[in-house]
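Excluded from the complex is one protein chain; the other protein chains are retained at their positions.
Letters A, B, C and D mark the chains as written, and numbering starts fresh at 1 in each.
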Amino acid sequence: MIDALTLDRAAVQRGGRLLFADLSLSLVAGQACALTGANGAGKTSLLRAVAGLVPLEAGAVGFGGLDPTEARGAGLHLIGHQDGLKPARTTREELSFWSHWCGGDAAAIDEATQALDLGPLMDLEVRRLSAGQRRRLALARLLAAPRPLWLLDEPLSPLDAGWRTRFGAMMQAHLKGGGLILAAVHDPLPIKAKTLEIGAQGAGE
Amino acid sequence: MIDALTLDRAAVQRGGRLLFADLSLSLVAGQACALTGANGAGKTSLLRAVAGLVPLEAGAVGFGGLDPTEARGAGLHLIGHQDGLKPARTTREELSFWSHWCGGDAAAIDEATQALDLGPLMDLEVRRLSAGQRRRLALARLLAAPRPLWLLDEPLSPLDAGWRTRFGAMMQAHLKGGGLILAAVHDPLPIKAKTLEIGAQGAGE
Amino acid sequence: MSRLGTLLARETALAWGRGGGPLVSVGFYAGVATLLPLAIGPEPARLAAIAPGAAWVALALASLLSLDRLFERDFEDGALDHLALSPVPLELTCAVKCLGQWLATGAPLALAAPIAAIGLGAKLDMTPLILACALIGGLAFAFTGGIGAALSLGARRGGLLTAVIVLPLFVPPVIFGGGALAAFAGGLPWPGGFILLAAYAAAAVALGPLAMAAACRNALS
Amino acid sequence: MSRLGTLLARETALAWGRGGGPLVSVGFYAGVATLLPLAIGPEPARLAAIAPGAAWVALALASLLSLDRLFERDFEDGALDHLALSPVPLELTCAVKCLGQWLATGAPLALAAPIAAIGLGAKLDMTPLILACALIGGLAFAFTGGIGAALSLGARRGGLLTAVIVLPLFVPPVIFGGGALAAFAGGLPWPGGFILLAAYAAAAVALGPLAMAAACRNALS
Partner (left out) sequence: MLPAPAFLTNPERFMAFSRWAAPMFGAIAVALAVVGLYLGWTAPEDYQQGATVRILFIHIPAAWMSEFVYACMAVASLLALVFRHVLADAAAQAAAPLGAGFTVLALATGSLWGRPMWGTYWVWDARLTSVLALLLIYVAYMALRASIDDETKGARAAAILALVGAVNLPIIHYSVTWWNTLHQGPSVFRAGGSALAPVFYWPAILLALAYMSAFGSLWLVRIRGEIWRRRAEAAALRAARA
């Protein structure tokens, strides 16, 4: 299981342009890091690079000595701007598919349903959910299939104040259980976290 | 041109459930209103009802005595959670299509490009834009085809601090020019605005 | 009106980009023209007899299978909201969308139809009729098909439903056009079927947008 | 592996919902069977001769036109990211996606093909061969089509590109299958074509997923 995340002088380029270079970070179990930076600085790109979807231009990502492919396959969740939910399917169908896909079992799905209060929405099609409800459905994956490393891309944005607090508590609990969180945000995270600012080093345009 | 917006004891229902009832509001030129409420309270539904896309269950929407169909067709912009941008088309194609569709001309498009700093993104496909860049493209419609009433659904959420300030200034300028703004938000608006809270009256479930 | 012009350009580009355009139609007819002789043997007389009919069926099927692209994406990504919020009546918008779809898929198929038919051995003097039937028929298919696509917005199993709704609406134009082609090939008077086809297409173009706009409004609300 | 099971169920349900399923295929062949006689005249001898070929061409056409549904939506809405991020190798995921597409569209079409052919007057003893060709051919179309669909992800004009890539890949199975059917109908030895078709399908199933996974990784990065 992943118990550390290290970025070692990482650099990423998109469309022929270097977004950032020499980015280093080290997180151990129980730590969170808020990733900040202007729009277009490369936060999303960095998260995708950690997940292995985007290649690094230079540097390396490490998962505490684990084999990166295996660590990524079973050890991390990426919740991005795009949630991969199909508008025409019901909440129940989407939750159960994605949870099973990520390795969750029925008990964990029930727990996630409880924690994110999805019960009343189960038979609604995703297209009918409000923005905050839909985000809750996307976040339910985190609990339905427990994995140590959470990569979150602006997770709080369509949530109301109450849910921000509740999700803050969930993040706290995850850290307490030995998890790691790397979250791209524009507002401060509701938990104690390091900060890593992209573009501050002057690599961005 | 629209110079007033009134809601008179409006009620909206979705999927057989009454979201809110007896909601009243009156805005005149130069005023803004922040629409708040928990997730699922009905903010988006209310904005769509004002735009005429969703029928009111009871009550009425008024545009200062204008014919509602005409007022809506040429007098308001609705910027929602879903921006209607096609991932495979370029920024230029999408901006110019939507601006023309909303009645903007080449000069206004140039101005919007400048104001939202879309110049460097013009030849990128929408799918490659970062979340904040994409939102800026969606907001560019507001300037490219000037219309008095802006209905905004969480307009600030993926913008960084700098752009929030700049967009605040744009809203301020719009109000000064006699515009009206109704914006659903979870965080306070960066401009002086009334507030209307949905669900506070106890109509929501 | 320049708004409708830009809309037409957008719709054509979108339809062209995903599964439309000349290449698909050429490829499709190339397939038919390669396969039919293989499948039914290369005797010229037989081939020539079925060539116009095959082209005609292909047109209907291609129209049928490209329908889900007409409204569904715009509905799901919110573009339909913005299209509906405009001084342009939604009826006109729907009509332009269908026209764009036709320009990108129906028209290239129609232009390729006589070539394929002649390649298969149809008589040269059939060219104008095949072309006219394919052009007008494609219009009828696009506009009646649009009704099915709009009606099944927001339904479970949208694609399935579209097909069920659209098939019966496709039957009359196919009968009319096929009848005209067969009559012409057989040396019988053909204008009857052709006029009925044109009338059906005209009715579809005139009335289809009303139904589509009503269906879209219903789905958006 | 239960993960692949749920994935298969999802893919089948999605493909079934948008333009797949037994109803569409029945409707599709009902359309072919209705339109073809209407279009080319109801003489039984003519119809019977082209029936198996028509069913075969219709299958290829339907596969071609439903390809853009295979990867594009999942790519655009982010689901492909989540599918790629899994202990399941992406090759297997792609294979299951193609299999789901085939189960929802190819297989029902294949099952309906002999019925349509017989309805058009093909001889009863052709049923097993038509069914076998359609089932195996459908598999070949799904797996070669998937390559085109994956390669054109992220390209401007995706649909067009898919067709260009896929058409040449579709030609061999179409020729092999059409040849086998024509040979059988003509009383000639047919196993040659059939064996080639099966070999092509096997190669597509074995090698297609490698190409698809590489193309998907490339598009995501």
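The rule we apply is simple: a residue touches a chain if its C-beta (ideal position, glycine included) is under 8 Å from a C-beta of that chain, and two chains touch if they have at least 3 such contacts.
Note that the structure is a prediction, hence the values are computed from the model and not measured.
S.K.: Hey, which of C:13, C:57, C:161 or C:201 is the one touching the hidden chain?
M.R.: Residue touching the chain left out of view: C:161.
S.K.: From the list C:9, C:92, C:132 or C:203, pick the residue that touches the absent chain.
M.R.: C:203
S.K.: Since one chain isn't shown, list which residues of chain C touch it in the complete complex.
M.R.: Within chain C, the residues that touch the unshown chain are 147, 151-152, 154-157, 161, 164-165, 167-169, 171-172, 175, 179, 192-193, 196, 203, 207, 211, 214-215, 218-219, 221.
We adopt the following convention: only the chains that are shown with their structure count from here on.
S.K.: Hey, which pair has more contacts between C-betas, A-D or B-D?
M.R.: Pair with more contacting C-beta pairs, A-D versus B-D: A-D.
S.K.: Quick one: point me to the chain whose Cα centre is farthest from that of chain D.
M.R.: B
S.K.: Let me have the rounded angstrom distance from the C-alpha centre of chain A over to the C-alpha centre of chain D, please.
M.R.: 37
S.K.: Centre to centre, by mean C-alpha position, how many angstrom separate chain A and chain C?
M.R.: The separation of the two C-alpha centroids amounts to 45 Å.
S.K.: Return the residues of chain A touching two or more other chains; collapse runs of consecutive numbers into ranges.
M.R.: Residue numbers touching two or more other chains: 81, 88.
S.K.: Going by the touch rule set out above, which residues of chain C reach two or more other chains?
M.R.: Expected reply: 17-18, 156, 158.
S.K.: Among line, ring, star, complete and other, which one matches the pattern of chain touches?
M.R.: Topology of the interface graph: complete, with all chain pairs in contact.
S.K.: Quick check: in the complex, which residue numbers of chain D touch chain A?
M.R.: The contact residues of chain D facing chain A are 2-3, 6-7, 9-10, 13-14, 17-18, 73-74, 77-88, 220-221.
S.K.: Mind listing the chain B positions that touch chain C in their complex?
M.R.: Answer in residue numbers: 48, 51-55, 70, 72-74, 76, 78, 80-86, 88-89, 93, 96-98, 100-103.
S.K.: Name, in rising order, each residue of chain C that touches chain A in their complex.
M.R.: Touch list, chain C to chain A: 76, 154, 156, 158.
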